[in-house]
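As you look at this complex, bear in mind that one protein chain is not there, while each of the others sits in place.
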Amino acid sequence: MDDSYIYVIVALLPLAALILTVQVNPYHALVIRGILGAVSALVYAVLGAADVALTEALVGTMLAITLYAVAVRSSLVMRLGVLKDSLLEAEQKLELALNDAQVSQRSFADLVADLRTIVSQYHLRLELIPYPDPQSLHQALMAKEIHATCIQRSPQDEASIPQSNSQPYHTTTRIHRLYKILQTEPLAPMTSLDYITALDSAEKH
Amino acid sequence: MIDVLSYVCIGVGIVFWFWGTLPLLGKRSVLFKLHSLSVADTLGSMSIIFGLLLKIPSEWSLLVLALISLAIWNTVLGYVLAYCSSSGDDNGR
Partner (left out) sequence: MNLVLIIMILALLIPIYEAWQDDDIWQKMLAFASIATKTSVMILVVSVLRDDWMIGVVGVIILSVGNAGLMLLAHIIKRMGEL
């Protein structure tokens, strides 16, 4: 048979598609999608459809992958609202970590690092958004600008709740799935966890 | 005579392809693989296209364009990939 190579080349297409479907990490899937695009451009060109191959290479591989990469990067994110003071404190502690006397107490930076490793298991990024005071933090959570807040307990809180000595931080989230994820993970010695429902406000877009 | 020469060029190119691609399977660092891949792959592809050029000289403009873009783009791509992967490792610029 003169054209036996055509069958072998066409068989590459379902192989690449199968590899694409078993990917778990979205970024890996994007790279495999690029491979699928290259293979399918080859298949189309071999079968004689030059225009389809050109479109697949230009739009399907180049444009779509770039757009999807931007979309995945901006949507797979957990936005955590924090107080401006604690953020500054965390940065300073990172610098002064060695000569600080209270290093034995685990700092805010450790909590953020723990959170980051936990959400990165679900391919999420952690983005810290500073707010000036607790009121605006709560407002932003209710207005769905952020997914969760993390604040340090005030002294009168610590007096009322006895267990808060071991849990110096309080995390509130409005997303149930996030609550489930954070609940199952070993964050317990650092922060207590709360779930609240943010009501749909009147200004719907 | 020219036909034999073109087949020799294509054969050498395919040997280069395997030579450059087989190190991909090992457990070496990204930069080592990138080096073998970019050098051997580009040389192999250029050798194959040169073989095709000898076979059909009437399409010379297209194939020379392919040669030039292959030489330039693959070199630049090697640099870009090396830059991106090495600075991505330690999480800083």
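By written order: A and B. Residues from 1 in each chain.
The working rule: a residue touches a chain if its C-beta (ideal position, glycine included) is under 8 Å from a C-beta of that chain, and two chains touch if they have at least 3 such contacts.
Because the structure is a prediction, the values reported are computed rather than measured.
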item	value
In chain A, positions touching the absent partner	2, 4-5, 8-9, 12, 15-16, 19, 25, 27-28, 30-32, 34-35, 38-39, 41-42, 45-46, 48, 50, 53-54, 57-58, 61-63, 65-66, 69-70, 73, 125, 127
Positions on chain B contacted by the hidden chain, ascending	10, 14, 17-18, 20-22, 24-25, 30, 33-34, 37, 41-42, 45, 48-49, 52, 55-56, 59, 62-63, 65-66, 69-70, 73-74, 76-77, 80-81, 84-85, 87-88, 91-93
